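Working notes for the structure below.
Only a single protein chain was left out; the remaining protein chains are all shown in position.
For reference, chains read A and B in written order, and residue numbers begin at 1 within each chain.
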Amino acid sequence: MEKFVALTASGVAYGAVLALVALGFIVLYKATGIINFAHGDLVGLGAYLAVWVVDDLNLPSVAGYLVALALMAVVGVVMERVVRAPLRDKPVLVVVIATLAMAIVIRGLIALWQGSNPKTLVSPVGNRALHVAGAAIAQQRVVIVVVATVSIAGLILLFQRTSFGRQVRALAADPDTAVLMGVRGTYVAMAAFALSAVFAGLAGILVAPLSAVDLNFGFSLMVTAFAVAVVGGFGSLGGVVVGALVIGLVQQLVGGYLWPEYAGLLPYILMFAVISVRPEGLIVVERSRL
Amino acid sequence: MLSADGIEVHFGAVRAVDGVSLEVGDGEIVGLVGPNGSGKTTFLNAVCGVVPARGRLEVAGHPVRLGAPRAAARAGIGRVFQAPQTFEALSCIENVLLASADPRARGLLGATVLRPLMWSREQRRWLEAHEALALVGLEGATATPAHMLTYGERRLLDVARAIVSAPRVLLLDEPSAGLNDSETAALGDLLTRVHEEREVPILVIEHKIDFLDRLCDRVVVLDVGRVIASGPPDEVWRDERVMSAYLGATRAEG
Partner (left out) sequence: MNEATTPVGEPAPMGAAPTTGLAGGETTAPYAKRLRPGIYRRHHYLAVVVFVVATAVLAPMFAESRSTQFLVNLWLVYSITGIGFYWVFGLAGRFAFCQTFMMALGGYMGAWVAQSSLGGGFLVQVALGVVLSAGVATAVGLLVRRAQAFYFAIATIAVAEMGRVFFSKAEWFTGMNGTRTGIPPIRLFGRDYIAESEVFWIFLGGLALVLLLAAVIERSPLRRDAVAARDNALVAAVAGVPTGRAQLTLFVLGSAMGGLSGALMGPWTGTTGDTSFGIELAIGIFLMLLLGGIGSMWGPVVGAAFYVAVPDLLSGFDKYATIVYGALLLVTIILMPEGIVGGLGRLRLRLEGRWRRMRPKGAVDAVG
C-alpha cells in the first residue's frame, strides 16, 4: 500500500510535468503548425536559468523563478524571429529542421555558459516530505501538481475565453483563411513561441529539484511528452492532460512493480504502438485539393 | 470501356455522390456536367480510388476495387486532375515514365539487377513516353524539369502521363479551366487526337457548352449527387430538369 501510494504520487507528479511540456509544444503546433524539436532544450534552459538566478543572482526562489520565466518568454520571441520569421514561406518541415538546429545551438550555449557538470536546484520547500498512508511524498511533488494544475487551467481558460485563444484555434483550423480573416499570424506566432517557452521553462523549474540538471535533462522529457501528445491525440488540450497522467502513472506503476529495468521504455513502446495502429493519427495532414 | 453502377460517396452525413451509374463505351467521349457541388469531381475521385466509395465498378468487364488508387491505375483508369499535378522535382519524361515503368523494374532488385537485363524493354518505355509527350506537343521538353513549365503545359504533361500506359478509359476534370478560347480549341483538337490515335474512351467534366458540343457524343448531367439526365448534348440542354438545375445554381450563385 505504501509503495502504491508513493508510486501513484510520483506518477501523478511526473504526469503533471509531462503535461506542461506537452502543452507547451502543442500550443505552438496549433498556432503555427511547427513541432519544435528545441522544446526539450528549452526545458533544460529553464532549469539552468532558475539555477543561475537563484544561485548566482541570489534572488529569493519564487521571485527568481518568475524572472527565469520572463527570460524564457524573451527566448521564445527570439526563437520565433530566428527560426520561423525567415522561413515563413518554406514548408513546415524546413522550419522543423531549423528548430533542430536551434536545439543544438541552445545546448551548445548552455554548455559554454554553465559547463557540462550537472547542477542542482534546491526546492523552495526543501526536502520535506508529506506522510500519507505511511508513504513519504516529497513536498516538491505536491508543489508540482498544484502549480501545474493552476497553469493548465489558466491555459485552457486562455484558449476558451480570450481573443488570443480564438485566433490560435482559427489558425489551427485553417491558417490561410484565418490570416485572410484578419488574424495577425506573426503576433500570434510570437506569443505562441513565448507561451510555449514559458511552459517549457516552468516544467524545467518544477522538475529540476527532483533530479540533477544536465544537458540531456530536457531531451528525454520532450520525447516522453511526444508520447503523451500522440497518446492524448495531439488535438485537444484535455486529451493531452489525460495522456500525460496515463503515461506518468503507467511508467511509475508498471516500472515500480513489474519491470523496473526497462520502465523507461514504456512511453516509447506505447507511442510506437499508437502510431502503428492509428498512423493517420489525429494530426490533420493538410492535403492539396485535387 | 468503363461501367459504374450505384457509386456512393459519403462525407460524414453528406451524400456527395448518391448512387451514380453511368457507362462510357468504347469509342465514346462522354461529358459529365452539373452545377457546382453536384458531385462530378467526387465521382471521378471515387472511380480512380482517391476517396472511399461504395458501388460496383468495371473496366473492360473486369471488376475494380474501390478506394484503391493503384488498383484503379492497374485496371487502366487514367486520370487528369483539375489543377495540374505534375511532380516538379522530376523532368517531363520522368513524370510520364512514372506511370509506365515496368513493375519488375521498380524495386531495388529491379533497379540493380533486372533493369540492365531488360534494357531493350526499357528503351521501348522511353520511346512510348516520348510518343506520349509528342502527342500532347511537349516533345521538345523531355529533359526539362517540370517546374519550368507553364500552367497550360503542366496540364498537357498530366495528359501525357495519363495516356502513356495505354489506359482503357481516360478521366479528365475540367481540362479547359484557365485556358482562353483558342487554347480551349487547341485542347479540343488534342483530346480528339488522343481519342482517335489511342482509341481510348474519355469521360470529361466540363463547363464550356460549345466545347462539349464539339467534343462529346453524349453528356451526363449530375445534380446533388444523382444523374438527372443523359443523352446527346443538344437534347440534354433542352431538358427541363437540367435547365432548372442550372438556373437554380445560377440563382444561388447570383
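Throughout what follows, a contact is a pair of C-beta atoms (placed from the backbone, for glycine too) under 8 Å apart; a residue touches a chain by one contact, two chains touch by 3 or more.
What you see is a predicted model; the values in this text were computed from it and never measured.
Across the entire complex, the residue among A:47, A:72, A:103 or A:253 in touch with the chain not shown is A:103.
Summarising the interface, chain B meets the missing chain with residues 48-50, 69-70, 72-74, 79, 81, 85, 87-94, 97-99, 101-103, 105-108, 110-112, 115, 119-121, 123-124, 126-128, 130-131, 134-144, 148-150, 152-153, 156, 161-162, 165-166, 179, 182-183, 186-187, 190, 197.
The chain not shown here touches chain A at positions 35, 82-83, 86-87, 90, 93-94, 96-98, 100-105, 107-109, 111-112, 216, 219-220, 223, 226-227, 230, 261-262, 264-265, 268-269, 271-272, 275-276, 279-281, 283, 285, 287-288, 290.
The working rule: only the chains that are shown with their structure count from here on.
Rounded to whole angstrom, the centroid-to-centroid distance between chain A and chain B, based on C-alpha atoms, equals 48 Å.
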